[in-house]
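Structure incoming, see below.
All protein chains but one are shown in place.
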Amino acid sequence: MINKIVTLEEAMSHIKDGMTVMIGGFMAAGTPEKFMDALVEKGVKNLTLIGNDAGWPDRGIGKLLINKQAKKMIASHIGLNPEAGNQMNAGTLEMELVPQGTLAERIRAGGNGLGGLLTPTGVGTIVEEGKQKIEVDGVEYLLEKPLKADIALISASIADKRGNLYFNKATKNFNPLMATAADIVIVGAEKIVEVGEIDPNDVMTPGLFVDYMVEV
Amino acid sequence: MINKIVTLEEAMSHIKDGMTVMIGGFMAAGTPEKFMDALVEKGVKNLTLIGNDAGWPDRGIGKLLINKQAKKMIASHIGLNPEAGNQMNAGTLEMELVPQGTLAERIRAGGNGLGGLLTPTGVGTIVEEGKQKIEVDGVEYLLEKPLKADIALISASIADKRGNLYFNKATKNFNPLMATAADIVIVGAEKIVEVGEIDPNDVMTPGLFVDYMVEV
Amino acid sequence: MDAKEIIARRVAKELKDGDIVNLGIGLPTMVANYIPKDMDVMFQSENGFIGLGPVPEEGKEDEDLVNSGGQPVTIVPGAAFFDSSVSFGIIRGGHVDATVLGALQVDEKGNLANWMIPGKMVPGMGGAMDLVVGAKKVIISMTHTAKGKHKILKECKLPLTAANQVDMIITEMGVMEVRKEGIILTEINPEYTVEQVQQATEAKLIIPKDLKQMEI
Partner (left out) sequence: MDAKEIIARRVAKELKDGDIVNLGIGLPTMVANYIPKDMDVMFQSENGFIGLGPVPEEGKEDEDLVNSGGQPVTIVPGAAFFDSSVSFGIIRGGHVDATVLGALQVDEKGNLANWMIPGKMVPGMGGAMDLVVGAKKVIISMTHTAKGKHKILKECKLPLTAANQVDMIITEMGVMEVRKEGIILTEINPEYTVEQVQQATEAKLIIPKDLKQMEI
């Protein structure tokens, strides 16, 4: 079996300036916090970040924004980290705001090889700007395109050595979706156990999606 | 808490002639077999059946076909029940063959309020007949429409009294998807336990999707 | 009783036994406090679970269990966790019976604006756009005016969250239903006259013959 367990440094070595990086979690719950700290220290720049939200100024994705490491962000909510709005208004951070359900589906589509999806969400709002509208059986939908990334940084409560993942409570959120949608998937696992310790019925993300794991 | 547990007879009383019925399972694994028997006995006619396959002549969805209760079937594979092909060739059963992954996504789209999805599967084959082709970023996709049903008949290994479901091993297949996509969702559960006996992390279908349950 | 309590108490009366409900952040959250003990209402938290319970006792917070505002919460028996695509599948797919949201502006066509003030507040739409499009019943709960300025308008001026989706508006002054013909004042708080309510409303209110006293 290929060893996927690496050091924090090895894991972070895959992340380069200008890359598109998906970051799991929802208001920092389920965000791999150690990876945020390591990226701040590493100082990679011009990242395009994809995440549900901008976190808090001192927690989650917010740390990378405060440290001005992103040129663009794709998120559904940035209200609890004023830095995101400030950089957006100053024109130093390009911001693409996406309805949360659409964001989830776009990432899922990216990971699942779909060319896009039709959603009623956003019809009649500024979200429809620049998008194709398609009528199906008399109802109008927006065509939303898939999202993919170079890197996904996700967190898991338990991982086995094959990379099978288990998420505790509300830490699941975007993590299993992002695990499918990036060229390199790096997991910050609270606990890494032997193969077989997670019941095959209860695996939430199969190990085939995981490239590297760090016990954090 | 509303009581969702009913008798087999009560559960089957919701199924009427001419209805569209989704049936979970994959080659009869995870198909609610008791419901098949009950429907054969009840003799409802002119059903449109949606399922992965036509089962076997004596197991799964196949029983309903043998008993000539369907006017139409939407499935991905019918090769292991010759009766399906015979009725199709005789013109007494309208057959819509759908690639398995597309069938799963169409049911999911129906349950998730999406207007459709774009898939590369089937491009350049007879599956594309009558479908809109949409190009996204230079690649051609088929627009596949959502599927919904009047009734979903699914099976679960464990259900709690709220309708939270757990599927054992390969019985999961289409069951959690169909649970989202029908007006009335009826579960044949091998075991019904008290609320709380399924860990909230391990619930595979939340009870909110379930209308009726029968212990089978 | 202050305005917010009046509103929350009245909204609670709109919910029915067995309902699946999503409450927005702020005032809508208060609604949970006024659900009768013998009524079974399950609250969905769009970050990934059904069965949202009260705020935990101090010292008993679980960092894996937060609501969509990132605040510590608890779950009730029968809860279930899921990822963000399932969460919004529930929402967009019409499996949420009611959503209760605040508003910046709402108009007589049922348009809602509650997610941004251009040049000022741009927190992002989060899950609001999906909720308003997907929930079976959209209830706006808010104070009738903002510092004397109208919020119930002939036509929203702020960017919309969704078009034509609002079903009901509940304020401290009364209960309004949004129908094809316009906004109907169905109940009035006896502390106000019809004239006062109309004066606080830009849209022309339709006053039915059987205008009722607001049930609180």
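For clarity, chains are labelled A, B and C in written order, and residue numbers in each chain start from 1.
The rule is short, and it goes like this: a contact is a pair of C-beta atoms (placed from the backbone, for glycine too) under 8 Å apart; a residue touches a chain by one contact, two chains touch by 3 or more.
Note that the structure is predicted; figures quoted are calculated from it, not measured.
The absent chain, not drawn in this view, touches the displayed chains A, B throughout the complex. Across B:L80, B:V136 or B:V193, the residue that sits in touch with the chain not pictured is B:L80. Considering the full assembly, B:G122 is the residue among B:P32, B:G122 or B:G188 that touches the omitted chain. Residue in contact with the omitted chain (choice from A:P32, A:P120, A:G188 or A:G207): A:G207.
Panel shows chain B; residues 26-30, 52-53, 56, 75-80, 85, 88-89, 95, 97, 99-105, 107-108, 119-127, 157, 167-177, 204 of it touch the chain omitted from the view.
Although one chain is not shown, part of chain A still touches it, namely residues 1-2, 108, 111-114, 160, 162, 164, 180, 195-196, 200-201, 203, 206-209.
Everything that follows uses one rule, which is that only the chains that are shown with their structure count from here on.
Contacts between chains leave no pair untouched here, as each chain touches all the others. Averaging C-alpha coordinates per chain places the centre of chain B 34 Å away from that of chain C.
Taking each chain's centre as the average of its CA atoms, chain A and chain B sit 32 Å apart. For chain B, residues that reach two or more other chains under the stated contact definition are 112-114, 200-201.
Along chain C, residues 49, 75, 81-82, 85, 88-89, 91-92, 133-134 each make contact with two or more other chains.
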